[in-house]
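Take this structure first; my questions come after.
Shown here is a partial selection of chains from the complex, left in place.
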Amino acid sequence: MIATNPLSDLLTTLLDRRPFGRKDINGQDIQNACIRLLSERAEISGLQLAASILSQYPMLNDEQLIAFFEFLNNDLDIDATRVAELAVEYKTDPSPETFADLQRACEPARQRLFRRLNEAPGATAVIVRMRRDLLKLLKERPELAKTDHDLKRLLRSWFNRGFLVMQQVNWDSPATILEKIIAYEAVHEIHNWDDLRRRLQPSDRRCFAFFHPSMPTEPLIFVEVALTKEEFDAISETSADTAVFYSISNCQAGLAGVSFGNSLIKQVARDLSRDLPNLKTFVTLSPIPGFNKWLSTEGLKQDDPAKLERLVAKYLLEAKDEFGRPADPVAKFHLGNGAIVHAVHSGADTSERGMKRSSGLMVNYLYDLNRITHNATQFMKTNDIAASSAVKAQARRA
Amino acid sequence: MIATNPLSDLLTTLLDRRPFGRKDINGQDIQNACIRLLSERAEISGLQLAASILSQYPMLNDEQLIAFFEFLNNDLDIDATRVAELAVEYKTDPSPETFADLQRACEPARQRLFRRLNEAPGATAVIVRMRRDLLKLLKERPELAKTDHDLKRLLRSWFNRGFLVMQQVNWDSPATILEKIIAYEAVHEIHNWDDLRRRLQPSDRRCFAFFHPSMPTEPLIFVEVALTKEEFDAISETSADTAVFYSISNCQAGLAGVSFGNSLIKQVARDLSRDLPNLKTFVTLSPIPGFNKWLSTEGLKQDDPAKLERLVAKYLLEAKDEFGRPADPVAKFHLGNGAIVHAVHSGADTSERGMKRSSGLMVNYLYDLNRITHNATQFMKTNDIAASSAVKAQARRA
Amino acid sequence: MIATNPLSDLLTTLLDRRPFGRKDINGQDIQNACIRLLSERAEISGLQLAASILSQYPMLNDEQLIAFFEFLNNDLDIDATRVAELAVEYKTDPSPETFADLQRACEPARQRLFRRLNEAPGATAVIVRMRRDLLKLLKERPELAKTDHDLKRLLRSWFNRGFLVMQQVNWDSPATILEKIIAYEAVHEIHNWDDLRRRLQPSDRRCFAFFHPSMPTEPLIFVEVALTKEEFDAISETSADTAVFYSISNCQAGLAGVSFGNSLIKQVARDLSRDLPNLKTFVTLSPIPGFNKWLSTEGLKQDDPAKLERLVAKYLLEAKDEFGRPADPVAKFHLGNGAIVHAVHSGADTSERGMKRSSGLMVNYLYDLNRITHNATQFMKTNDIAASSAVKAQARRA
C-alpha cells in the first residue's frame, strides 16, 4: 500500500545519491574551440572558451582523445621553414626584433594554447591530466612525443620548486586531501581510514607533501616518516634520534619527469632537524627492486640471511648499467641526491612483493645534511658509490 | 632462520601501533590537589596543579569517581549559616561590602574550583566530561544534583550563545572533526567514511555545527540539511526552493540542558536564505517518537496510510502532557521555537526504529523566518499548536 | 561657473568622508527593554531585544547612564528576605531543590540580564565597555559597587585564562589590531605608524598579546620584548641570550581587576625559550614609580648616580606598605609573580616622566622559569623580597 504513496521512503531517498550523467561530445567542436581561443583577443570570451574546452576534455572517448592530441601535435606545430629563415637572419642581424620573431616562430601554437587554457579556474589540474593521458598514448603513438615535450617543459616551468609549498599532512588535514593520500600511497598500501589514522595520528609519525597553489587539494608527492631511536624502536617523538623515511609516493602521473622527490626529502630533513634538535640520523628504508633479478642473472641463488645481506651489499655497490651508473633504480635516485648506502637488513619486508623482489631485504640510505652536496657532486662526476664501512665490508666478503 | 634476526619484519613493526598504558590513581590525591588549588594563590603552581587534576580525573575508577563527586558535593558546599546571617545583615544594610560578602558566601567552593581548573589548557573539555559522568550518577545518587546545578550554571555561562561559532562541516573539514560527526550522528547512523562523504560532498547537502573556541575540534550540535525542490526531489543547489533539516544531533552529553538546537536551526535558516535567495521554505523532517505509544493507549491501531496520517495530525495537535503542552517531545521542541506543524508523511522512515515508533510516518515542521517570533510568543502564552490548514483538516477528519 | 554643476569636484567628494549621525535616546526605553528581555523566553525576539539594548547603550547621555546603572543596581538586585529564608531552610534540609532555589535567589536579576545580552553578536565588547563606564562613576556613586561586583565576577568567568588566546603581534598583523597597539601603549608612547613599525618589524623585537575569541580585534593586554645580548645590546635574534620585557600595557579599562599580566609574561617567557633555545635570561625593564616620593618622605634627596642606585636597592628591598608588602606597586606585581629584584640602572629612562618618578632609574626583575613557583609561594607566605646578591649588597651599603 505504502508503495503507491509518492513520498514513500522519503528519508531513504534523501540519504541516497544519484549517479552523474555523461553526455556525448563532438570531437571536432573542441578542436574548433582551440583554434578560436588561439585567435581570440578579448579576454572574457577567451575565459569562457577555455572553460568550455576544459569541461569537454574529460568526456572525450578514446578515439576523440587520439584525434585531439594529433591535432595538437600536427596542426599546432611550428613552421620549420620560417624558423630556419629567421635563424639565418639572426646570424647576420642579432637584433632584438629578429630575436623576438625567431622566438615566436620557435614556439608551437599548442604552447600558447595551454597558457590560454590555464587562465580559466581549475585549469592546471586538467592540463596535468592531459599529460597523464598523453603519456599513456605515447607507446602506441611515439610521434606524439613532440606535444609531450612541450607539456613537460611547460609543467616544469609552472611546477618550479619555488612555486611549491610543503605542508604537513596529519589527522587535522581536510578529508579531501587525506582521501588522496590513501589513493596515492604507492609503496605500502593504506587500506582504509583507520589504517590512515595509524600512519598520521601517532606522535612519532609524520607525513609531508608538496602542493602547488593552483591545485590546493592535490598532493604532488608525499613522504611518510617514522621517528625512532637507533633506527628501529617506536618511541616518543621528543627522544627520537633517528627519522626513517619509509615511504615516498609520487601522486601525479601527469607530472612524470618533473622531479620533486629530491627536494622533498631534503626539505623534510632540514625542517625536522630544526624542530626536533635531538634528531641526528636521517635514513630511508628502501626497497631493492632489482636484487633478485640480478641474483638469478648471476646464478647466485641464496637462502642464508647473512649471506643475502652481503650479496645485497655487493649488488648495490657493484652492479652497474650500461652508462656505469647503479643498476638499481632506487639506489640511483638516492645516490644522485647525495645519500650513501648505509645498512642492509634481511627480513625487513616480508610482504609478497618484498619477498619476490628482494627476498625480504631492504636498505637504508643515509642523508647526512652536511655531506649530501659533496656526495652528489662526487657521484655525478665519478659514479663512485658512497657507502658505510660496514656495507663496504659486507660487499667485500660476498 | 629469519626469525632470529632482531630486525626481522622491521617494516611491519614500523607500520604497527602500540597500546597506551593506564596507570592506577590514588583517589585521595586528587581531592587533596583540589583543596590545594583552592588555597593556592601563585598562578603557575596553580596551573600545574590544575593540569595534574585534569590528567588524573579520567583515570579514576567507578568508586573513586563517586568519592570525588561526593567530595565536591559535600566538602565544597556553601556555609548556609553564614549565608543566612549575611542575608539578614543585607536586609538592614544593603551596602556593596555586605553584598560582596553575601555573594562570596553563596558561591560553593566547587564553583571556584571549576574556574581555577579551567585555566589549564584543554580543561573545558574535561569539565564537560565531568558533567557527563555526573549525570550518569544522578539517578543512583540524587543528592549530587547540587553539584550538577553548579556545573550546569557554569557551563551555561561559558557556552553562552555569544561565544559559540557556527561552522559549515564539509568534505574539506579536518578528519578530527569528521570522525566526530560519524560518532555523534544520533538520528540516522553514519556507518563509515563513504557514508559520511555521501552526506557531505554532494552540492545539495549541507551540514552546520556549533563550536566553542576552547574545544575547536568538538562539535557541540550539528544539523544536516538537504536542498530540494518542493521538499522532496534531490536537485542542484541553486534551483532548490526548499531546505529540509533532516537530522539534528546533540554531541556533548555533558552539555545536556545547555540548549543550542533552537539557535542553530534559526541561524542556519538565516544563513542559507542569504546565500541561496531561491530558498523559500525551511522545514524539518522529524520523527514522531510518541505516536505508536499514544495509538495503543488510545486503542486506535491502524494500517491504512491515509488514516494513519490523519491520526498523526490528531496526535500532534491534540495530545497534551500534564501541563497542557504537546505530548510529543519533538513537537514541543519545534513549536517552542516558533515552527508550525506543516505536513505529515506516511512511509517516510521505513527503518526498524521508524516503524516501531511511528509506523514509518514522519512530519515536517515549518520554520517561517517572518513568523517564528510571533509563533513562539503565542505558543508560550497559550500552548496553542499552530499548524497548516491541511494538517488541521486531517486532524478534524481523524 | 563650475560651482553650479552638481557634480563639481566629484572626485573630492568620493575621497571625503561624512560624519556619522547620533540620535537621541529615551532612557526609559532601554530599561523597559531590559525588563522584557528578562521575561522573554522565545530566543529570537530575545536576540533582537538584546541587540537593540546594546545599540542604544552607547548613545545614553551622562544622566541616562547614571539612571541606567541605578536601575541595574536597585531594581535588579536580590531579594534578601527570600535569600535569608532559603538559607535557613537549607540548613535543615540541604536538598538539591533547596540548593537550587537558594542559588537562584542569590543571583541578582542583572547577572541574568548580562548573560542574555551576551547572546547577541558583538555583545561582549559592549559589556566590557559598560564596566569601564561604571568604574568611572563609582567614586561619585559608591553604592553602584554592587553592580560592579557582579560585572567583575561575570567578566572573570568569561575571561578565564583558559579562554584566552595568546598571539604574536607583528608588522603582518591586521591594521585594526595595530591601531589599538598604538592607542593602548601605556608605558612608552607610540607616536605614529612609523614608530610602531620600529617596535614590531626588527628581528630582535617581539610583541605578544592576549585576545578573547569574542573580541578578536581587541587586545586585552600586550607585552613588548627586546632580544639582546647581556641584556643591553641590540643584536640578531638568534644569538640573543636575554629577553627584556620593556613594556606591558593593559588595554581594557573595563577589565580592571581581571588580571592577565602574570600569565602573559610567563607564557611569553616559556614560548620564547622554546623557540630560541639560546635565551637564558628573562628580565623586565621596569619603572620605579614610588621612588622619588619615598626619597623625599625619607629626606634623602641625592644626585650621584651610584648612590641613587644604592638607594633604589634599599627602597625596593625595605620600603613596605601597611600590610608589610612592598611599597612599590610594580615591585609588588612582579614579586607576587615569582620574579626577583635583579639589577638597578641609573640613567635608563631620561624621559620627563622617568626623571620625575625615579630620577631616570629603572630596575630589572628577573623571571627564572625554574624558580618562579617557589619564589611566589615564599613571597606569599613571608613577604620576603628576593633579590640578586648585587642588589642586596647595594641596599646594605645605602
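The chains carry the letters A, B and C, assigned in the order they are written, with residues numbered from 1 in each.
Note that contacts are C-beta pairs under 8 Å (C-beta built on N, C-alpha and C of every residue); 3 or more make two chains touch, one makes a residue touch a chain.
Keep in mind that this is a model prediction, so the values were computed, not measured.
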item	value
Overall copies of the shared sequence [whole complex; 3 in view]	4
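By definition in this document, only the chains that are shown with their structure count from here on.
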item	value
Pairwise touch network: line, ring, star, complete, or other	line
Distance from subunit C to subunit B - Cα centre to Cα centre, in angstrom	35
CA centroid of subunit A to CA centroid of subunit B, Å	46
Chain centre separation (subunit A, subunit C; CA means) in Å	54
Set of subunit A residues in contact with two or more other chains	none
Partner subunit B, residues of subunit C touching it in the complex	41-45, 48, 77-78, 80-81, 83-84, 87-88, 90-91, 94-96, 99-100, 102-103, 106, 115, 118-121, 123-124, 142-146, 148-150, 153-154, 156-158, 160-163, 165, 213-214, 262-263, 266, 336-338, 372-373, 376-377, 380
Subunit A residues touching subunit B - in the complex, by the definition given at the top	1-3, 5, 7-18, 171-176, 178, 188, 192-193, 197-199, 202, 217, 226, 228, 232, 234, 244, 246, 285, 303-305, 345-351, 354, 360, 362
